[in-house]
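Got a structure here, written out as structure tokens. Questions coming.
The complex appears here without one of its protein chains, the remainder shown in place.
Chain lettering (A, B, C and D) follows the sequence in which the chains are written, and residue indices restart at 1 in each chain.
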Amino acid sequence: MPTLYQQFMQSMMPILPEAIVIIVALTVLVFDFFIEKERKSLLGWYSLAGIVIAAYASYTLMPMGGTFFGGTFHLDPFATFFNFVFYIACGLGILVSINYLEVEDIHRGEYYALMLFATSGMMFMASAGDLILLYLGLELMALSIYILAGFMRGSNRSNEAAIKYLILGAFSSGIMLYGMSLLYGLAGTTNLSGILAFLRVADLSNPIIFLAMIMLTVSFGFKVAAAPFHMWVPDVYEGAPTSVTAFMSAGPKVAGFAVLLRVFLYTFEPLREHSTAILAGLAVLTMAVGNVMALSQTNIKRMLAYSSIAHAGYALVGLAAGGPDGAASVMLYVLIYAFMNMGAFGVVIMLRKAGERGEEISDFAGLGKTNKTAAFLMLIFMFSLTGIPPLAGFIGKFYIFKSAVEAGLVWLAVAGVLFSAISAYFYLRVIMVMYMHEPKESIELSSAPSLALALAISVTAVIVIGIYPTDLLNYARASIAGIM
Amino acid sequence: MVNQVIFFYFAVVILASAILTITQKNPIHSVMFMLLLFFHIAGVFVLLNAEFLAAVQLIVYAGAILILYLFVVMLLNVDRESTAARANRFWPWMAGFGALIAAEVILLIARGTFPSEAGQQPMRLAGSGVKELGELLYQKYLVPFEVASIILLVGLVGAVMLAKKRASD
Amino acid sequence: MIPLSWYIILSAALFTIGIVGVLSRRNIFIILMSMELMLNAANINLVAFSHYSQTLTGQIFVMFVITVAAAEAAVALAIIILLSRNRGSIYVDEFNIMKG
Amino acid sequence: MLTYALIPLLPFIAFLIAGLLGKFLKEKAAYVSIAGVVGAFVLSVMAFFDVLDGAKLNENFYSWISVGTFSVNVGFQIDQLTVVMLLVVTTLSSLIHIYSVGYMHGDKGYPRFFSYLSLFTFFMLVLVMANNFLVMFVGWEGVGLCSYLLIGFWYEKKSAADAGVKAFVVNRVGDFGFVLGVLLIFLTCGTLDFSEVFATMGTSVTDVTYHLFGGDISVVTLISLLLFLGATGKSAQLPLYVWLPDAMEGPTPVSALIHAATMVTAGVFMVARCAPIFSLSETAMNTVAIVGGLTAVFAATIGLVQNDIKRVIAYSTISQLGYMFLALGVGAFSAGIFHLMTHAFFKGLLFLASGSVIHALSGEQDMRKMGALKPKIKTTWAVFFIGALALSGIPPFAGFFSKDEILWNVYNAQGVGLFLWFLGILGAFMTAFYSFRLIYLTFYGKSHLDPKVEHHVHESPKIMTIPLMILAFFAITIGFIGMPIVKGGNLFAEFLAPIFPHVESVAESGSHTPEILLMILSVLVAAAGWRLANGWYKNATAWPDKFADKFKGIYNLLLNKYKVDEIYNYIFVDGLVHKLAKVLYTIGDVKIVDGAVNGIAQLIGGASQSGKKMQSGYVQQYAFTMGLGLVVLVGLYYIMIN
Partner (left out) sequence: MLELKLNQLDFPLLSLFIFLPVLGAFLLLFIKNAMAARWVALVVSIIELGLCVPLLLNFDSSMAHMQFGESIPWIAAWNINYRLGVDGISILFVVLAALLTVISIMVSWTAIQDRVREFMIAMLFLEAAMIGVFVSLDLFLFYIFWEAMLIPMYLLIGIWGGPNRLYAAIKFFLYTLVGSVLMLIAIIAVYFAAGHTFDVLALMNYKFSHTFQMWAFAAFFVAFAVKVPMFPVHTWLPDAHVEAPTAGSIILAGILIKMGAYGFLRFSLPFFPDAALAWTPAIMVLSVIAIIYGAYMAFAQTDFKKLIAYSSVSHMGFVTLGIFALNLQGLEGGILQMLNHGVSTGALFLAVGIIYERTHTRQIADYGGIAARVPVYATFLMIVTFSSIGLPGTNGFIGEFTILLGAFLHYKPYAVIASLGIILGAGYMLWLYQRVAFGKITNAHNEHLADMNAREVVAALPLVILVFFIGLYPNAAFGVIHASVENLVQHVNAKMASAPAVTQMLSTVIGN
């Protein structure tokens, strides 16, 4: 007879990784009081250790699968896959932050705690089997990010980013909530499987189903930065502290895709026909807006913001394609995207020195001469983002377009590749500025072991996945078993 | 019938105070209308046999959130309110746009059906439902509950961190 | 008996008023309050559906929504304080350093 | 046969040595070249005797191009026609090599000059020895290349360089025809070997007709005409003659060797070689004859009034080539080749002699600035005179025999024969006139020399005059191997007879009486031309000016070479082509093609810019856009379900 404690532990096992993350976050808040200003980076490393432990916990939990807490919580390979992506985003986010916070003089413990809270929110989103948990996870993530975006309290840009994000985020949650309420009204349950069961038997000519679906689309689209719900992205990315931007571009967006995949490919499976049309339309619009708008940006953060919109568009192509391969392609894509985007932002952060913003693309001038390593890394990330083989970005795109063609959406794939060809222009511009312009003055880069580690991890991943994607690919394909 | 009249009353007051909330020049007035609105929504909840929720609505919304709003409004003591335009210059368009949304939503809802609507009468739960709520909350919705607590913590941390004056500022 | 659709129409109207408020008012306070209107519209829906489908999930949901609203309001107000401190304004259309 | 492969190879080896080691050999390079050419000459003589003994040599060395059914070997053949050409080429080439030692003495490009000459000899020999069309084409193009190199030998002179390009490009127009002809031959016969192709001719495969430009044309005619287009380019016939006068920009030995004696006759050789093809097509034959006849007169008219000593000879060359084609066109192939041979000697002589004059006058070429040179450069005068006599067709000099045989054959030809004969006679008159005009202006009358030049005038060194004398000897005697009328006297025609079995010699048939009459007539005409030149130019009279004044229009037209060069320059040199190309470039590539590409880029860039404006920074606008997205999606759905 197990003791009550054992019973409790037993029942809590499925949320062990989330619990670890949250506990680490809480302890960070506590330790923050005792650690003097100069040594706050310890908190960063501590948080990172927490992430690693959580990742290990997730790994050990992999054999254990199923639905827990009355169907509200899934511990399935799908969620685990995304959890790993979140660990990567959060881990790399922490690594690029440590030095940056020092430079910006905003090194405070809450930062790491909020990042961890946000991460746990994402994890709940990915695991959610119930609209309520989904909503709460999303809000936990969003709220943390609102605060992180405004973390540079003295900066007008940071404040503005926070308020913009908050207003629009709340607005979109309002819409989502309304949609969820309609769904609940229709199905009589908030459980995703319950809703699926309802939809399987429901009369699909009932327009309320679609109203609800569209409202959810709007909100999730907002999270993943799909056009026309993307407009917050450039402003917020620009205003937020760069390390937060890096984290935002990888974490919440991926979480949004996790939710989109689970909801659209699992719960809304019976609505496939309609959802495909909507998603395909959004995909084209998103790719168009992201790629075209990025062309005329002069600020690297804004440029990367539009680029992240564009990448959301590619991922939406995979989503629209649907099917196991479509889902797997999106998963692989967001993973790869997390690496290369984190890497790119890492280089941007390197340029940030006190007194210099280092955010204009022209600030990169001559980097190929003054700092060969940084420039070369940026070159790799840019080519990878463009989708040039043999880098990981190509594998991601290839899988996406392959799924689209397989699903018969050849036109969508064609649009995708054409837009990605356009994208070459603005990515190449960065390379051009780095290698083909003369340096304005000698730039001294800020560098730190943490940043170097982050970049090393990213660049290795980008190259290795590009050359040998097999295992990861198989893992992604295996991970969708839970929702397909 | 009585219920319907009562509902009608609530609905009218809710909508009126909502409109007044968003049209008031002075935010303090808005808060006041908001308060009125929350009370009536609580009334609607009661009509729907959600007494506990009505109480929560009053305590949390009216008692906590609105008071917070009021504090901040007063703290900031915005003096430009009398001179500045209250709405942006597109507001008629926005109002029209709102009407469009309403039309679409209502049109779709009107054309659709809710399964629970058909034939079933609302059934009273035994007791006030608080116990059932509690059981649900601490068993099935335990994880969301915990997450909600974290959300509150984050809100707390965030509010303190952001708004607190520091020596460095 | 009150038909379900009455509640839904009420909530839809409230929801719309909230949206209009968000879109047209300049004062951030009012915008935030408009969002509370949207949330409340959803809440009415949830409770009504909860009532008609005889499940308590809707009510649970509403409780969480209220919780989140509280946390969000706290953060939002903190940011407003920051803004007013740094920029001296709480008018949303004056915050557009970043654009393009 | 392998021995005879050395005939072209020796000059080639000489070329390599002189070319690569020129820097070290300096003036000694000449001996290397001469050794190569003389060796080739000796071998040619041996080959001649072999052929005379009835040997017919034809050997493939290796498979050159082999693709699918297309297969071509590198191979040589030596038959009567080849051997005649071999002798002509190697003799002339040897003499001119030797002559050049003196003529080019002191030139800074001395080794280069000799290496080019050797290279030319090599290609010329390849051309004549080829046993298939493609190897012939190698020689064909190779001599063009050397012509280009040698015309532009003094490349620092812009006119020389221009002339080289002009020669090559105009030749390429002809080659265009040649290549197409070769392709068509392959398509028709499935091979390019001369023997096999000629064997196929006249069989059923050549009965094909093509529908072209609204008419049916037999494949044989088409092939012949295409090949003839090539010949007109190489042999400077209408309308592709324009390059040859300009080619006189090259050193005089080059003019003698390439642009008089050998290369320009390649077209004649080729047509003769292809006699089995040409003789199957009346249309083609007539075309050849008419083009030849017209060219003969046309070029002669220009030659009448030119003042540049080399240009006169150049136009004379064009005219004489016209005679050769005239002969070929009426089926008198051996007569054409005969004239080719005699012409090679006396025209080579004339050029070299004029070179000697120019050499004596330190480079002066304008006849109006000469005069009374006879006493000063006696040897040159003598050989020049012999050359003029031969050219004019005064018996018993070489030109008389060959030209007479041509005219006789033309006269006997069917159809347009009489008209062509008339052209020939007219040309003969003019030939005599301009030849002696040249002599008189240069060697007689008053001296118009530049005083500075005058006391430098000297006879050329022995190394130049000896080749002149040898050539003069040939100019006098060579004609006798083609003695007309006398039964069995035409050794030349008999020798070549196996090559042209298709053609019955008109000379053999019929009576000799008309032939003698015609002969007398043509001699009289030539004498008349001589007499007129004598009257007008020997002691500078006012006649030429008066005459020129009276027919000012015609005179100027002739003096300006029918303005053809002007038109050519306007189109090709001064830039109609270039200007048009520039216009097309700016419109076609820059505006339209690149414009479209850049236009798309600008369009996208413009979209980006207007998108920037929409991203206004106002958060409510963002929210509105989201709402709009919602409304549009719902609206689209609503439309979809209805």
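Quick note on the criterion: a residue touches a chain if its C-beta (ideal position, glycine included) is under 8 Å from a C-beta of that chain, and two chains touch if they have at least 3 such contacts.
Since we're looking at a predicted model, the values are computed, not measured.
J.: Considering all chains of the complex, which shown ones does the missing chain contact?
T.: For the complete complex, the undisplayed chain touches A, D.
J.: May I ask which residue of A:Y46, A:Y314 or A:F383 touches the chain that does not appear here?
T.: Answering carefully, the residue with contact to the hidden chain is A:F383.
J.: For the chain not shown, which residue from D:L584, D:L603 or D:V632 touches it across the whole complex?
T.: Of the listed residues, the one touching the omitted chain is D:L584.
J.: Decide which residue listed in D:L87, D:L180 or D:L628 touches the omitted chain of the complex.
T.: Residue touching the absent chain, from the options given: D:L180.
J.: In the full complex, which bits of subunit D touch the chain not displayed? Write them out.
T.: Touching the missing chain: residues 62-70, 74, 134, 137-138, 140-142, 145, 148, 152, 155-156, 158, 160-162, 164-165, 168-169, 172-173, 175-176, 179-180, 183-184, 186-188, 190, 205, 208, 577-578, 581-582, 584-586, 588-589, 593-594, 597.
J.: Touching residues of subunit A against the unshown chain: what are they?
T.: 368-369, 372, 383, 388-390, 394, 398, 401-402, 405-406, 410, 413-414, 417-418, 420-421, 424-425, 428-429, 431-432, 435-436, 468-470, 473-474, 477
Rule of thumb we're sticking to: only the chains that are shown with their structure count from here on.
J.: Mean of the CA atoms for each chain, then the mean for all of them together: which chain is nearest?
T.: Given all protein C-alpha atoms shown, the central chain works out to be A.
J.: Can you compute the centre-to-centre distance for subunit B and subunit D, using the mean CA position of each chain? Integer Å is fine.
T.: Those two chain centres are 102 Å apart.
J.: Which parts of subunit C, given as residue numbers and ranges, touch two or more other chains?
T.: Expected reply: 8, 15, 18-19, 22-24, 32, 43, 48-50, 52-53, 57, 60, 64, 68, 71-72, 75, 79-80, 82, 92-93, 95-100.
J.: Counting only residues that touch at least 2 other chains, which ones in subunit D make the list?
T.: 612, 615, 617-620, 623-624, 627-628, 630, 634, 638 - these are the residues of subunit D that touch more than one other chain.
J.: What part of subunit C is in contact with subunit D in the complex they form?
T.: Its residues touching subunit D are 19, 22-24, 92-93, 95-100.
J.: Note which residues of subunit A are touching subunit D in the complex, please.
T.: Within the complex, subunit A touches subunit D at residues 163-164, 167-168, 171-172, 175, 205, 207, 210-211, 214-215, 217-218, 221-222, 227-229, 231-232, 234-235, 274, 277-278, 289, 292-296, 422.
J.: Provide the residue numbers of subunit B that touch subunit D in the complex, in ascending order.
T.: 88, 90, 94, 97, 100-101, 104-105, 107-108
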